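Shown here: the complex without one of its protein chains, the others still in place.
Showing chain A:
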Amino acid sequence: MNNHFPIIQVIDEEGSLLTQDYNDLINKEFVRNLYEQMILVRTFDRKAISLQRQGRLGTYAPFEGQEAAQVGSASALAKNDWLFPTYRDHAASITFGHSLPHILLYWNGRVEGCIPPAGKRIFPPAVPIATHLPHATGAALAEKRRGTKNAAIVYFGDGATSEGDFHEGLNFASVFKAPVVFFNQNNQYAISLPIQKQMNSKTIAQKSVAYEIPGFRIDGNDIFAVYFYTKQALERARNGEGPTLIEAVTWRYGAHTTADDPKKYRDQEESVMKRKTIDPISRLERYMKKSGIWEESWCETVQKEASDTIENAVNEMEAFPPPDANDLFDHVFETATWTIKEQKDSYFQYLRGEHS
């Protein structure tokens, strides 16, 4: 199946363009935007880990290494599309317009972190694995039923493909031609389990064959391949041609979350080597240098601006009003049931030091 689904690249690891198909679309502004966004999210990721180490953030799921997969795909979305992320896809959410302070709030256990800016159709991160694939299919079917050109994208990892909901989501979408893009980030580990123990299949893209939908295996660290293949899948969706499965092969350098130690289950030397060879940001940098659009001073400005933006977001997160115990009770139903009302009243009396 490797032969049926070869890894698709638009730029190689040295940063050389392998095809002239996208020449009209790849210009300096386009490339710089992608680079700036990748720097922003990587700076965010490192800052979040640092905040967690300092006790200023809860357990955090880092994505460093997967920036091209997330930034490239989310950049291909249109304003009114839907984005269904997992807990590791905040780079995609940020790229699509989520607020940085709110993403930080999420990792501080705050419900406000689940709420996207007004009008942004970004779902709260799915924590149970693969359960959000049917949601994306359903949201996409609702768009189709209303006759819009909006589509949905849903992110999930290699481990998610072993869950029933992966298959149910794909099958439903295929049967009803839902305008949805199934965007898999195959970072080759589900916490500790390597992909060879996750599946006997050689690729994830081949699972598209079973559902009679297009499947592509792309180099997830090649931001051009990610962007253009996602864009193409979204176009198919908008044109009523149904879902697409994209496998973006990538790598997470760090831990599954700040609560685990990857050295226990894999040789971290491999990550060191991958950082030297296939890093998505270095790769775009090489491309920019080769094509004469690299400027050292510009790069420094980009890094400085990213750091400032994130510092501001951290300040905003830390200045956020304290959690409100009303939120424990007030949004379970549109109108609270008597059980919840009684429990809330009793608890608030207790908080006020009153006896009921």
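Annotations
One rule holds in what follows: a residue touches a chain if its C-beta (ideal position, glycine included) is under 8 Å from a C-beta of that chain, and two chains touch if they have at least 3 such contacts; residues count from 1.
Quick note on the criterion: contacts and distances are computed from a predicted model.
Per UniProt, the protein behind the absent chain is "Alpha-ketoacid dehydrogenase subunit beta"; the candidates were "Sulfate adenylyltransferase subunit 2", "(Fe-S)-binding protein", "Sugar ABC transporter permease" or "Alpha-ketoacid dehydrogenase subunit beta". Among A:18, A:78 or A:175, only A:175 touches the chain left out of the display.
Only one residue in the set A:1, A:25, A:114 or A:259 touches the chain that does not appear here, and it is A:114.
Summary of contacts with the chain left out: across A:51, A:141, A:255 or A:317, the touching residue is A:141.
Summary of contacts with the chain left out: across A:196, A:297 or A:339, the touching residue is A:339. Residues 82, 111-112, 114-116, 123-124, 126-128, 131-143, 145-146, 152, 164-165, 168-169, 171-172, 175-176, 327, 330-334, 337-340 are the ones on chain A that touch the missing chain.
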